[in-house]
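Take a look at the structure set out below.
All protein chains but one are shown in place.
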Amino acid sequence: MLELVLKGSQRYWAWVIFLMALIGVGFIAYLYQLKVGLGITGMSRDVSWGLYIGQFTFLVGVAASAVTVVLPYYLHNYKKYGRIAVIGEFLAIASVLMCMLFIFVDLGQPMRVLNVLLHPTPNSIMFYDMIVLSGYLILNLLCGWVILTAEKKGAPPPKWIKPFLYIAICWAPSIHIVTAFLYQGLPGRDYWMTAIMAAKFLSSAFASGPALLVILCMIVRRFTNFDPGKEAIQTLAKTSAYFLLVTIGFYLFEVFTAFYSGIPSHQYSIIYLFKGLEGYTKLVPVMSICILLAAIGVIILVTPPLRKWEVTLAIGAAATFLCLWLEKGISLVVGGFIPNPFDKVFEYWPTIPETLITIGVWSVGFFVLTLLYKIAATVKEKAIFDKYGEKQVKT
Amino acid sequence: MYDGWKIIIGLLVFVGFVTLPFTLSIGKDYIKVDPKIDTPEIQKLPSAERKCVESKEFMRKEHMKMLIDWRDAVVREGKTLYVNSEGKSFNMSLQNTCMQCHSNKSKFCDECHNYLAVKPYCWDCHLEPKEDKKEARR
Partner (left out) sequence: MRIDRRQFLKILGIGAFIGVGGWSMFEVVSKREIEAFVERYKKVPEALQAKRWAMVIDLKKLDEKIMNDCIEICHRIHNVPALLNPKEEIKWIWKEKFKYVFPEMKDEYMPEEIKNKYVLVLCNHCENPPCVRVCPTKATFKRKDGIVMMDMHRCIGCRFCMAGCPYGARSFNWRDPRQYVKEENKEFPLRMKGVVEKCTFCYERIDRGLPPACVEVSKGAIVFGDITDPNSEVRKILASNFAIRRKPKLGTKPSIYYLL
């Protein structure tokens, strides 16, 4: 099936070359970082994680969210998802790959990354994160590939894949729970040290992932003959809507706990993010946009006519995705480090090379995603009918 | 075989590329590796004490492993003494023991490491002895 990526329209190649150019720029920026050190980023001794780890955290969520498609399809035989199950699985593959790359570019001594295997340390959550992430990558590669191959041959998927499908479904939440544990088990970082972190991670993942899938499905439908199906997109939008509401609720629980209890150390990060602390306000505009996007997302995704009209749906899905990206990809990590252990404020803002590297890694993800979707769409275009006898291609 | 000639040309290009290091060095001088242990510090020692912590053969083969074991013993276990096969003990330190005698890093370390294209990162952190510039350039 791999050969399918080599035949495409001019538009396909233009997009692939565009992504490769971005990867190239990111790679050059990374070489610069490798030479000079992480000092080229905006991180400091007080805010020692930044954009990279934020992206990692966010993308683990996107990867885990494949379960919102796979679970209804395989466990509840929700037929409308038959066509997009593989779309979800392939998104997970690209996301996990990006997660790993973001961890890698964040390391000060990347050549020593295998020390994690050479000196395995079960008391470190990072150890489990490595296991669950690589396991999830393998599971999704296996399931996605085997099922798509079967579809290409016009045969039902082999029976032996079933246990792996069920394992993958159980595995998906684990990757994000473990990622939350990276944060919520740290003493002295009050913004993170909350048991609702894992739950909030999952809910925001299950809001942002389906929102992205809505957009991706629309793109696939627009540029290929494969049609993921209107109803599938609507169900994704509903999933996203519910979990967006849950996420906002969870955030407000946090705010209640911090401010009703009146414990200052629990309030500082939240005050910093939304109002600014001691005159430092770099993230306030980010959070204002985040609130605005959340409002747009909620209004569109919750109101049936707006959700059903695909123009507004696209806007709502994009708003939801961006809102949660700002929350988890930037403010969560940075906010946790402010104020520092001395109750002093040192701010963070990404630098240009850091941003280029980040764009480069995202481009790697989209590059892999494009190739995988190209394969999936071509296979599905040829299949014409799915196994439930419904048309897969646009008429 | 489909496209047989394409495969053969491809193979030829590949073989040519892989053997480049050999074909390019035809007719060139053979580089001789010549590590030196004749530092003033070693010359000063009475001839009976003029030997390394272990035998020359052992050091030649095992010095990298030994340095790593020394490192782990000092940093991780707080043990600083090395008792050699003759029962004599030494302070385990690259900077303060090894390089006290072998003060010619360029001729003692780099000579072979460069030849073999290995790049140990010892000197990213550890301080090398100051060498006479003329000596180093030779």
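Brief remarks on what is shown
So that you can tell them apart, the chains are marked A and B in the order they are listed, and the count of residues begins at 1 in each.
Assume a residue touches a chain if its C-beta (ideal position, glycine included) is under 8 Å from a C-beta of that chain, and two chains touch if they have at least 3 such contacts.
Because the structure is predicted, anything quoted here is derived from the model rather than measured.
The omitted chain makes contact with just one of the residues A:Leu4, A:Val25, A:Leu38 or A:Ile161: A:Leu38. The residue from A:Ser9, A:Asn77, A:Ser124 or A:Ser288 that touches the chain not shown here is A:Ser124. Looking at A:Gly108, A:Pro285 or A:Pro305, the residue that reaches the missing chain in the full complex is A:Gly108.
Touch with the chain omitted from the figure is made, among A:Met1, A:Cys170 or A:Leu186, by A:Leu186.
Contact between chain B and the absent chain runs through residues 69-71, 73-84, 89, 92, 95-96, 121, 124-127.
Touching the omitted chain from chain A are residues 36-39, 43-46, 48-49, 103, 106-110, 112-113, 115-116, 118-119, 121, 123-127, 130, 182-183, 185-189, 265, 336-337, 340-344, 346.
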